[in-house]
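Sending over a structure as structure tokens; questions will come in a sec.
And then subunit A:
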Amino acid sequence: MNKIQVITSINHEEVEFLCEPQETLLDVLRDTLGRTGTKEGCATGDCGACSVLVDDRLVCSCLVLAAETGGREITTIEGIATEEGLHPIQQKFLDHAALQCGVCTPGLIIATKSLLDRHPDPDETTIRYWLAGNLCRCTGYDKIVRAVQDVARDLAGPA
Partner candidate 1 sequence: MAHVVFLSHLLAVTDGEAELDVPARNVRELLAALEQRFPDAGEELRRSAIAIDGLICHDAFLETLGPDSEVYFMPQIAGG
Partner candidate 2 sequence: MSESIDYKLVGTSPVRPDGVDKVTGRAQYGADLNLPNQIHGKVLRSPHAHARIKRIDTSRATAMPGVYAVITGEDFPPPPEHGDVGGEAGGSIGDHARNIMARDKALYHGHAVAAVAARSLRIADEALAAIEVEYEVLEPVLDLDAAMAPGAPLLDENCFTKNLPEKSDKPSNIAEVMLLSRGDVDKGFEEADVIVEGEYRIPMAHQGYIEPHACIANTNEAGQSTVWCCTQAHFDFRAITAKVLNMNVADLKFIASEIGGGFGGKTVVYLEPLAVLLSRKARRPVKMKMTREEVFRATGPTSGTHCKIKVGAKKDGTLTAATAWMAYEAGAYAGAPMGPGALTVFVPYHLENFKVEGYEVLVNKPKVGAYRAPGAPQSMHAMESAIDDLARELNMDPLDLRLKNAAEEGTRASYGPKFPVIGLKECLRAAKAHPNYTRALPEGAGRGVAVGFWFNFGLQSSAEVHVNENGTVTVVEGNPDIGGSRASMCIMAAETLGVPYESVRTLIGDTESTGFSNSTGGSRTTFATGMAVVRACEDIIAQCRARAAVTWGIDEDQVLWVDGQAIPASGVNDELKPLSLADIAENAAKTGGPLLSRASLTAKGAGPSFSVNIADLQVDRDTGKIDVLAFTAIQDAGRAIHKAYVEGQLQGGAAQGLGWALNEEYIYNADGIMENAGFLDYRMPVASDLPMIDTQIVEVPNPRHPYGVRGVGETPIVAPLAAAANAVRDAIGIRIHDLPLSPPRVLAALDAAAD
């Protein structure tokens, strides 16, 4: 089967890969490029474990064809922390014990980033609906929502 050449940017780094037409961005991230921080929970777009940003849009990478990602800017969990250390979202997830098994956590952190990029001061309902595409089976969401609220409070700075 003829492979397609794709040149794209992942976490601000140019990346070139070959993929089959039916391969998803998730397949390529995990299997071709070895970036396994993005998780697979269902491969049908129902659980959000594979959430990434494509040009700042929150998507399930299992629903995006890899061949369509040429020339885009893709953000994965591996690109969230900086040289200075963890992103505040990552730190607050740890501080609030907002993960138990942790397999949904990369997707939830990406989804939270996308939420706070658009709504820096979300109310609880906005948080809950924005994260409704990301299943977590361990926590009951309580500590996740509190972690997100805490990040938002810090972003808002002193009143």
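Behind the choice of candidates: all candidates are chains of the complex that A comes from, given by their letters.
By definition in this document, a contact is a pair of C-beta atoms (placed from the backbone, for glycine too) under 8 Å apart; a residue touches a chain by one contact, two chains touch by 3 or more; residues count from 1.
Predicted model only: the values in this text are computed from it and were never measured.
Asker: Touching subunit A in this complex is which of 1 or 2?
Answerer: 2
Asker: Considering only the defined contacts, which subunit A positions touch candidate 2 in the complex?
Answerer: Interface residues on subunit A, with respect to candidate 2: 20, 30-31, 34-44, 46-47, 49, 76-78, 80-81, 86, 90, 93-97, 99-106, 109, 124-125, 127-129, 131-146.
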